[in-house]
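Every protein chain but one is kept in place in this view of the complex.
Chain IDs A and B follow the sequence of writing; residue 1 opens each chain.
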Amino acid sequence: MSEPVRFVSQKVDLDYKVVTSPVARRFDEQMRAGRITGHKCPECGLVYVPPKGFCPIDCVITDESNEVEVRDAGTLTSFTVITPIQYQGQEEKEEYVLANILLDGASGTIGQQRVEGIPHSEVRMGMRVKAVWGGDPNEGSRGWGLTGAIKHWEPSGEPDEPKEKYQEHVL
Amino acid sequence: MSSERVAVVGCGQTHHRKVRDDLSMAGLLREAAERALADAQMDWKDVDAVVIGKAPDPFEGIMMPEIYLADALGCAGKPIMRVHTAGSVGGSTAVVATHLVSSGVRERVLTIGFEKQSEGDTTWGLGGGRSGSVGAGGYFAPHMRAYIDRSGAPDYIGPAVAVKDRRNALKNPYAHLKLENLTIETVMESPYVWEPVRRLESCPTSDGAAAMVLTNEKGATEGAAWVHGTAIRSELGQFPGRDPVNPRGGRDCAADVYSQAGITDPFNEVDVAEIYVPFSWYEPMWLENLGFAAEGDGWKLVEKGVTDITGELPINVSGGVLSSNPIGASGMLRFLEVALQVRGLAGEHQIDGARTGVGHAYGGASQFFAMWVVRNEKP
Partner (left out) sequence: MSEFTLEFPYRRSLGPVVGGFFTGLRDGKVLASRTKDGRVLCPPLEYDPETGVAVEPDLIEISGEGVVELATYVEQPMRKHPLSEPFTWALVKLDGADTALLHAARGCVAKGDRVKISWRSERTGNITDIECFDRV
């Protein structure tokens, strides 16, 4: 008689179809054309990028009439260097930088953005970065969403912003 | 806050380990619950209602474990409910259980927080099954960097917290990590996982459970801990102007619970606190957020040893989340440990004469907060 059974493997395998909301679809279309857009709340004036379709502070609906374009450049407000944990399905193998970036014209940051083109040890808060777009919008090879359309961010070469410009923008 | 006074009459926890391969998930809850019932001198039949909490289902891949656990927790003919608030769930579960008693609806409530992290992968779960999940540490790391930048804290503060909590864990027979001879240097030599956070500044993944029996005054036994305040706050995960370094939800939660307990000067009026510190830098951050230190001064308490087991305000003398992290139980363990302290039952990590204790948990994107204040005397 062999060893008692102490564990059992249970494989979860679920197929999802996720319907894209009209707000996200419009944002994706604009991203494909190389424009980063947000919604400006008509009450408080905060600019949300990507747009949520509402302002969670004022509880008002926003739509295309509230759309504004922001720059594809901004200030890195904080970051981490990730050593990827090797769980099943993880494709990342090497260390990489993820940053929160306050785009010029936006009121809050976009989170967990890849920064490349600079040694990890030289990445710093307040650093100015610009988008490196991927694919060709005319050939339809550009990916969806922020992280699909923008391959990564890289230093723009502009002087760093002082603390007071980024300190209140961790998120 | 309440019409009925609430007493903590039973506390029980598992021996937390990387894998409790000797127990099923139900067996894990039972180990904690039976210890709590024994402490309360009660049996399963004495319990009126059960309130359980665990982290989101993808972590272990059992959907609605409360269904399968109802049998194992003696719930035939009784109410059982489950609370969901991500990492803070152990705390909010205890708060819900407290309210069932304080409202007069139930007399004797068993509450259990649990997690069997070994059955799945939390980083995978947090990423919704996709590649590129950075886990909780990867999400929180930029917030810790912002704290360091803002406060000007020296780089050894995080490692100092890691050493302190692991030394405390050596005094706690239930703690998962038992790291002997840890020094600030060895912590600083350990590799970064989510820079600026090193491996030894991060919580482990644990299997474990925590359980408490709460009663009204009629059911209270000699030597119970008494609940003097409970508070829960939540806030949106992200909006412009939100400050994850010192979140408004946490400040408001603390102010509310102190007000219920009549605390005006937390640093001097609290004898012992267990706060949710899964990554070392959260100790100084939460010391400020919870009003134990002025903004920017939290790290100075760590540096001066004020939060050591021998210090003026001992923090996480059980070893904390940095030493044992069964997620759904981690918040409840904070609440439970301070109840043990004011009951004088914490064993080798007992703070002599502890009369007022604060338990705290946080979760989600630093957006869910739960706290309680317990004392050795009735409110």
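FYI, a residue touches a chain if its C-beta (ideal position, glycine included) is under 8 Å from a C-beta of that chain, and two chains touch if they have at least 3 such contacts.
Everything quoted here is computed from the prediction, not taken from an experiment.
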item	value
Hidden-chain contact residue, picked from the options B:10, B:53 or B:120	B:120
Touching residue (missing chain; options B:130, B:178 or B:304)	B:130
Residues belonging to chain A that touch the chain removed from view	1-2, 4-20, 88-89, 144
Positions on chain B where the hidden chain makes contact	19-27, 30, 44-45, 58, 60-61, 71-76, 116, 118-121, 124, 128-130, 207
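FYI, only the chains that are shown with their structure count from here on.
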item	value
Inter-chain centre distance, chain A versus chain B - centres from mean C-alpha coordinates, in Å	31
In the complex, chain A residues that touch chain B	6-7, 10, 12, 46-48, 56-57, 77-85, 87-92, 98-100, 106-108, 111-112, 120, 125, 163, 167-171
For the chain B and chain A complex, residues of the former touching the latter	21, 61, 121, 123-124, 129-135, 138-139, 141-143, 145-146, 149-150, 191-197, 236, 238-245
